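One protein chain omitted, others in place.
Chains: A, B and C, in written order; residue numbering restarts at 1 for each.
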Amino acid sequence: MLIVMKSGSTREDVDRVRDVIQGLGYESQALPVAERLAVRVSEYAREPSCELFETLPGVELVLPISHPVRKVGRLARSEDTVLRFGSREVGSGGFTLGAGPCAVENEEQILAVARSVRDAGADMLRGGAYKPRTSPYDFQGLGEEGLKLLALARKETGLPVITEAVDEASVELAEEYADVIQIGARNMQNFALLKRVGRSRRPLLLKRGMSATLEDLLLSAEYLLDAGNPNVILCERGIRSFSDHSRYTLDLSIVPVLKRLTHLPVFVDPSHASGHRSSVAPLARAAMVAGADGVMIEVHPDPSLALCDGPQSLRPEEFAALAASLKSLAPFMAEQRETVP
Amino acid sequence: MLIVMKSGSTREDVDRVRDVIQGLGYESQALPVAERLAVRVSEYAREPSCELFETLPGVELVLPISHPVRKVGRLARSEDTVLRFGSREVGSGGFTLGAGPCAVENEEQILAVARSVRDAGADMLRGGAYKPRTSPYDFQGLGEEGLKLLALARKETGLPVITEAVDEASVELAEEYADVIQIGARNMQNFALLKRVGRSRRPLLLKRGMSATLEDLLLSAEYLLDAGNPNVILCERGIRSFSDHSRYTLDLSIVPVLKRLTHLPVFVDPSHASGHRSSVAPLARAAMVAGADGVMIEVHPDPSLALCDGPQSLRPEEFAALAASLKSLAPFMAEQRETVP
Amino acid sequence: MLIVMKSGSTREDVDRVRDVIQGLGYESQALPVAERLAVRVSEYAREPSCELFETLPGVELVLPISHPVRKVGRLARSEDTVLRFGSREVGSGGFTLGAGPCAVENEEQILAVARSVRDAGADMLRGGAYKPRTSPYDFQGLGEEGLKLLALARKETGLPVITEAVDEASVELAEEYADVIQIGARNMQNFALLKRVGRSRRPLLLKRGMSATLEDLLLSAEYLLDAGNPNVILCERGIRSFSDHSRYTLDLSIVPVLKRLTHLPVFVDPSHASGHRSSVAPLARAAMVAGADGVMIEVHPDPSLALCDGPQSLRPEEFAALAASLKSLAPFMAEQRETVP
Partner (left out) sequence: MLIVMKSGSTREDVDRVRDVIQGLGYESQALPVAERLAVRVSEYAREPSCELFETLPGVELVLPISHPVRKVGRLARSEDTVLRFGSREVGSGGFTLGAGPCAVENEEQILAVARSVRDAGADMLRGGAYKPRTSPYDFQGLGEEGLKLLALARKETGLPVITEAVDEASVELAEEYADVIQIGARNMQNFALLKRVGRSRRPLLLKRGMSATLEDLLLSAEYLLDAGNPNVILCERGIRSFSDHSRYTLDLSIVPVLKRLTHLPVFVDPSHASGHRSSVAPLARAAMVAGADGVMIEVHPDPSLALCDGPQSLRPEEFAALAASLKSLAPFMAEQRETVP
């Protein structure tokens, strides 16, 4: 269990929490970083109920986590992790706008999308070359050819490129051609893959599995950091629920929780979550004001012809309108960071 | 099934959709209002798959609804329903800020909260006199005494009052003392209660049940309108999912869907959804930019002493900061309405 | 929190558990009934983590319940509650087979069903006169006329009758005409209704709400017992999940948990849960061997003409085959009770 104290909490607050812990028979340790406190629980020990601590003065949040999060938490590192791509930064207070097609289909398509999203103000180009598809009979991606086209699009537009890897072979190729390697929702608990990309020198974007709890997500990220890769972006992309008006249920409330608990940048993918073009812009704006560091948006020159996920892809002009909308919101969020809880 | 065309769709778009419908052997009827189209399906008939229509040009949204929504949909009424309380309006493009304690506890508490939220800029005072509590041994509310205190607070502050009714007797009293009657999530499918408040002259706020689909919610609202009450606000307050970092999972993506499908105002309750004070402000802002017409926020002078839902209640000063934050976002949203999809 | 010791647990086992509790700073009380132990937690106190106790010797189950269950638990009453209707018993080790149509439609229909299910070996006749329907435009039941037809069917067949009540008025009529009053899933947290039927002299069947946790269900039953009615049957009928091959997801694993924790009889409704005729028989058998005290099965003379829930209703001959199947399983279950954990 991690008990995160507020930044302005007093020595007295910390002592009170430690007294409660001791009263329950546990050992506690006040971590030196920023007056934050943790209950050190050995790997096999059981921990007390979180609610015991939630209402104590000075306590910001209690993480009901029975497995120790060692490296992704604020305890391990209180300042935000910042990723850098050339002149661009992720996680340093700005907002990163990633965009591109679900799948790279051909040179014409990827170049057209890349130019249009760059012109609209995107910071990163997304595109799948290895597509994890539910059916073996669906389009599985262009493979290395797709990666080459992404590299070409980067050369043309100057946009850093993010693409998904699904196994050893595709990781090696993605390391060669791409700037950021994405681990998809279906592979969030493919621990063999996590161990492999954790040894990569490329930054990573880890999508939340569609049935992953907060703890599951944090521990999958822990695999990455534990394997040596500190440059990890977490990405909410919708969970499975009974609610059937959207493809998945976007769990936006995990954004402020992740921002408090971890030092990693947090992205949101409203395209896969909603599955409907018309909901993408409202949810992208919502992600921004909820505190996300960026969004990933699917864009296709002609969604009705897309080989994958057409109904959720924005047309280039719709993306441009969304990008302008997010840009006009940016000053508001910058101000919020200064003044609001 | 309702197929809602975009406002700018052409005659040709409409004809194309109708051709597909006819090709499937169904009857269609182009509703005169605003070039929108519906498939008229008799009550017991089965309907074709929604996906057949989603990718046709000019189509905004297809509602996979087997039961006819007759009165709450945009087909029945294309302009937004607006509720009026004195000089205040709900649903006409502004943003309504409702606030107050989970439960009315005593005169001092409710007056203190009412004054503080009014001073911070709230538009409406919430407070429970009849509390549906999971346990019979929990505080069940002050009953009529609570309603009298709410009326007193209204007199003191000028704020309209919203409170929950749970049965015939409490509906009658709420009609006497309150401005808006709330039907809680646990009673969303208490159809006897819906029929009763549907006959009330008071405006209603209908909370989404925690396992209600979009269709369930719309049809519960249909009970209200069908019984004669046109003044209904829908309110998303979180659904049950496996995700355990928040009390419920706030399904914010239902907001843009509801705004497109219905003419009713849509509120969001981030307090009950998240269950954690620190997530309330980010989620309230997210609700605003996702297109909600208002939020309901729990505020308590001293959450640690609250008889109900303390951990999710904001302190008065936290609420004031949130209100200021939302106010500074308002111009942005006004501009979005003019320019963005 | 309730820590239920196994029936064969030793004094030493009990003491060990109490030592752990004391070590955590809590008070414990060894209840005299059958060597069971409870941690007495006052209403507003927080409780320790369940996992602390789960692996101690002699512990059968730990209930993670923050609200005190006072009357429905085995602590309050260790022997099983048995309901009696004439010569029939519910909850005393036998298996009760309830059957009938979703809704009473007319005299011919209900008499035909009643005779066929009695001949097949049913113990109870179900039929709805007040139907809580998702849409206001669906058939809402025959009301009092339906109750009269049920009473007629009872007279003809000798079967006790169970029917749903939805409000004050229908409770009063159901008390007059029926043997058991059902509270439906949508009203499981209609606490005003629970308080009312809790004062009834009729036995009750309480269906689990489709988003109710174990604790929610137990506390709704607690409302009934707290209001004075000890004769309550709990009924699992499927919960909402993402899984879309059945109408709801039958949560059969709650059956053994309820049987251990409470003294109340537990029924299962596989018809509403699955929504598909062909899954009803396998799930009814599964309910029996999982330890349920009975099932409720929907039967209709001609499901294709049913005004409600046709696709899940068995035809009379299908019900007769199921009844025979369950009868042949009964000796097995009787033997299991004697010999197996």
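We take it that a residue touches a chain if its C-beta (ideal position, glycine included) is under 8 Å from a C-beta of that chain, and two chains touch if they have at least 3 such contacts.
Source: prediction; values computed, not measured.
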Of A:D15, A:D119, A:D138 or A:E317, the residue in touch with the unshown chain
A:D138
Could you tell which one of B:S9, B:S241, B:T262 or B:S313 touches the chain left off the display?
B:S241
Of C:R70, C:R88, C:K148 or C:H276, which residue touches the hidden chain?
C:H276
Of A:D19, A:D119, A:E145 or A:D167, which sits in contact with the chain we cannot see?
A:D167
Please identify, in ascending order, the residues of chain A that touch the omitted chain?
43, 67-68, 70, 132-138, 166-168, 170, 186-187, 189-193, 209-211, 215-216, 219-220, 222-223, 226-227, 239-240
To test your reading of the contact rule: which positions on chain B touch the chain that is missing from view?
23-25, 46-49, 51-52, 66, 240-242
For chain C, which residues reach the chain that was dropped from this view?
54-55, 60-61, 64, 211, 213-214, 239-246, 249-257, 260, 270, 273-274, 276, 278-279, 281-283, 285-291, 303-304, 310-311, 318, 321-322, 324-325, 328-329, 332, 335-336, 339-341
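In the analysis below, only the chains that are shown with their structure count from here on.
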At the largest C-alpha centroid distance from chain B we find chain C
Return the distance between the CA-based centres of chain B and chain C, expressed in whole Å.
33
When the centre of a chain is set as the mean of its C-alpha atoms, what distance in Å lies between chain A and chain B?
30
Chain A touches at least 2 other chains through residues 240-242
